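Removed from the display is one protein chain of the complex; every other protein chain stays in position.
Just so it is clear, A, B and C label the chains in written order, and each chain counts residues from 1 on its own.
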Amino acid sequence: MIIIMRPDHDEEDLRRIVNRLEDLGLRTHLSRGEHRTIVGAIGDEQVLREMPLESLPGVERVVPILKPYKLVSREFRQEDTVIDVQGQKIGGNQIQMIAGPCAVEGREVVEEIARELVPWGVKFLRGGAFKPRTSPYSFQGFGEKGLKILAAVREQTGMLVVTELMDPRDAVLVCKYADIVQIGTRNMQNFRLLTEVGNIDKPVILKRGMSATIKEFLMSAEYICSEGNQNVILCERGIRTFETETRNTLDISAIPLLKQLTHLPVIVDPSHAVGRADLVPAVARAAIAAGADGLIVEVHVRPEESWSDGPQSLRPPAFGVMMGELRQVAAAVGRTL
Amino acid sequence: MIIIMRPDHDEEDLRRIVNRLEDLGLRTHLSRGEHRTIVGAIGDEQVLREMPLESLPGVERVVPILKPYKLVSREFRQEDTVIDVQGQKIGGNQIQMIAGPCAVEGREVVEEIARELVPWGVKFLRGGAFKPRTSPYSFQGFGEKGLKILAAVREQTGMLVVTELMDPRDAVLVCKYADIVQIGTRNMQNFRLLTEVGNIDKPVILKRGMSATIKEFLMSAEYICSEGNQNVILCERGIRTFETETRNTLDISAIPLLKQLTHLPVIVDPSHAVGRADLVPAVARAAIAAGADGLIVEVHVRPEESWSDGPQSLRPPAFGVMMGELRQVAAAVGRTL
Amino acid sequence: MIIIMRPDHDEEDLRRIVNRLEDLGLRTHLSRGEHRTIVGAIGDEQVLREMPLESLPGVERVVPILKPYKLVSREFRQEDTVIDVQGQKIGGNQIQMIAGPCAVEGREVVEEIARELVPWGVKFLRGGAFKPRTSPYSFQGFGEKGLKILAAVREQTGMLVVTELMDPRDAVLVCKYADIVQIGTRNMQNFRLLTEVGNIDKPVILKRGMSATIKEFLMSAEYICSEGNQNVILCERGIRTFETETRNTLDISAIPLLKQLTHLPVIVDPSHAVGRADLVPAVARAAIAAGADGLIVEVHVRPEESWSDGPQSLRPPAFGVMMGELRQVAAAVGRTL
Partner (left out) sequence: MIIIMRPDHDEEDLRRIVNRLEDLGLRTHLSRGEHRTIVGAIGDEQVLREMPLESLPGVERVVPILKPYKLVSREFRQEDTVIDVQGQKIGGNQIQMIAGPCAVEGREVVEEIARELVPWGVKFLRGGAFKPRTSPYSFQGFGEKGLKILAAVREQTGMLVVTELMDPRDAVLVCKYADIVQIGTRNMQNFRLLTEVGNIDKPVILKRGMSATIKEFLMSAEYICSEGNQNVILCERGIRTFETETRNTLDISAIPLLKQLTHLPVIVDPSHAVGRADLVPAVARAAIAAGADGLIVEVHVRPEESWSDGPQSLRPPAFGVMMGELRQVAAAVGRTL
């Protein structure tokens, strides 16, 4: 931690800070420049994070030196984390596709969709049984009935189930049916829910909050890991910006940046990022080219009848065309799909 | 709902849409212009909100006509809602101050702070017993012990207690001690928590999500009201923008805008908006001048020792100076404080 | 300047940096912590700003200590700058109103508007003769003919003229007629234009770019001052955010923040900030309460016939009501209007 003093500070201000730091077991290091005096605090930065040093008289600014996350950082673990989900690997050379409808709308339709995905080698089926909806008057999901449908389709097709958990009270229930538990963008800083999934034995997809910085995103992953669950998959899904032509703006540079900062796998949700089916394939290709370990894509046999997110769902023929393109791009970057 | 057709649509596309709308019990209205054909759907727009009409062939764009919220809207209720909290009114001519530390850090310090607030006529004491913290390694609040401290200080001073609820599982516990339950910015779209507080008999302060639009903010209030709890107080607390000099950017125009769109009271949190104690008074004055019904402000006797949000906490003397200024501004806009 | 080294740097990296800094006449200061080694550079930070130290091997991050602007800073000049415009002061205790139509649309209409403003004590008339318009097909202003109309109305009413300069080639022409030259939001980083107005002898209103940080805003003011023209008036006019209900989001905290960082006067344009006449008065009151030295407001006798920005123009009766309110708020903060 570096403490930059105001030009008008006095010696008493300085002594107070030095004493405070030394009481905390840190060594200090003074540097008096022409315009500013700087105090360096040497030792465990973590004990300082909680201290509002900016509130002390004479302090202009406090600059942390270290990153605030540990377990999820590359410094902590150099090699890529590869997560094994019932034998399927996420984070390795193989790029994984997670596809399916936004919400579970009924057994037949989910089966119909799954049947279209299996021939393309898709191993993970997505579908929401609990749906976070902006309006209280919108369809909120089938709950356990939806989870049972997903399990039945898994039985039938061998696909693994990815589904969202919205409420800590449903954790046991959702884990009973899910192979991967998803935490949605609106819950990225629902810290109680993060703590809860830190204590389950299922891998977790953590979606980036729509206005979360990369640092906050990694801190939320740290919440889960610090409880004991190291199987966290980060998902970039678009951030909120001033542009309104697309639902969100996919932060494509987040992929190589996260790969540098953390050992965790990084996947991308192009469907929520753009909110329009016609733009999904181009953005999906970009995500693979940038180094994503997987994609989570909304697919529906009849988007015009779907109960949520229809406009961003691909129809199976468009999904097939996209898969062909993605395989080319994956090969170009030395990976398989 | 207005459906704008693509220039290359065909008659079959048009017939499909008209049929779909008429099946839903809506009347339709065709207007063929030089460049575009437009279909107006007349009737209950709500049935259409769930329908992904954009996914139908030939459709360029769908424009809703009505606002998506009902119970919270001025059209639903013309007069201002005034909420009675144990005899204190929020939303009337009297502007209410809610003040106190970020977190409950111990009985003595809360008492000490409260004693500084009472002489200024502050009726509401804020303090978090459950704290949403970006880092899992930060102080997470004292939980029930914190709630008991707040209750004890209420006993002593007569101040009413405002405290945050983060987890639906704590709703009964928090309601046992709180006079007003607060939903934090990170939980504005934690829909399960909204549903939960829609079923309690305490007023709720709903903080705007840091990247929530006004429409989304009102939809979250609608969640609470639609469950039966009409006592919702909206709180503007700054939105996330590109500017980094301040923690967030207070959306000052949200105050008159919300007052126009909804009958609910609107308060402002200048402390979280700016994140720096020195800027709080100016922004607080602005909020009152723009029509806020109250303020929620962080005050601490020793910010440099506080366990969270120290840099944005006012010391009692600065709070006192600010109160003097705010009373002048309140009088200038015809209100009391 | 502080240089934070990567954990994997070697001694050669360190020596290279130290040598580079010492070659530039700076002293260096090493601090080896547990996790990071830090190099402090002591001396004139300006020589380092141009050096891409981040590109040197072994460097993790470079942290500047000083602010990049000088002439405009409070450190450079402690007392408030008060600008005298033909006897009218901007930046003193008196709050100044600048009002008028968006564009000069003809002599009669400008006269008609000015006649409505004079009785309220408004001393400055705004009106664009050169109009920056998003579309090439929109009205681009009357050019010199417009300037002549403004001058004629000044002759008639005694009001001083505020008008925009868009092109360095028009500087002489605009200065011939204007009392204050305005630089629009889209030209805040048109550095050639800034240099141009740095060499004129008229005060300049510099509008904040719609996505400019406070630091960039002040750097643009520094451009003008560094050329010799110290009469710069900063104008906050709303920044671009994700919110779409208002045209922009007024950054209310920019007012006290700028007042702290710079000695220059700060005014506010509530009309462009919100883009809707109905919200202008509340935001104008807030600006005064927060400490603004003046307002620039669009007023039109018949907004529904105006050629640009009609929806955000106040009609004279609404302007009058607002003036009454603003005087109350100005008095409440110890100023006159």
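We adopt the following convention: a contact is a pair of C-beta atoms (placed from the backbone, for glycine too) under 8 Å apart; a residue touches a chain by one contact, two chains touch by 3 or more.
Worth saying up front: this structure is predicted, and the values here are computed from it rather than measured.
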item: Which residue of A:I255, A:L295 or A:L314 touches the chain not shown here; value: A:I255
item: Sole contact to the chain not displayed, among C:E111, C:E144 or C:E216; value: C:E216
item: Interface with the unshown chain - residue positions in chain A; value: 211, 213-215, 239, 241-246, 249-253, 255-257, 260, 273-274, 278-279, 282-283, 285-291, 325, 328-329, 331-333
item: Hidden partner chain, residues of chain B it touches; value: 2, 4, 7, 29, 31, 33-36, 38, 40, 42-45, 63, 65-66, 75, 240-242, 244
item: On chain C, residues whose C-beta touches the chain left out of the figure; value: 46, 49-56, 68-69, 132-140, 166-169, 186-187, 189-192, 195, 210-211, 216, 219, 222-223, 226-227, 240, 277, 303-311, 313
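Keep this in mind: only the chains that are shown with their structure count from here on.
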item: Chain with minimal offset from the mean of all protein Cα atoms; value: B
item: Cα-centroid distance, chain A relative to chain C, in whole angstrom; value: 38
item: Chain B and chain C: spacing of chain centres that average the CA atoms, whole Å; value: 31
item: Chain B, residues touching no fewer than two other chains; value: 211
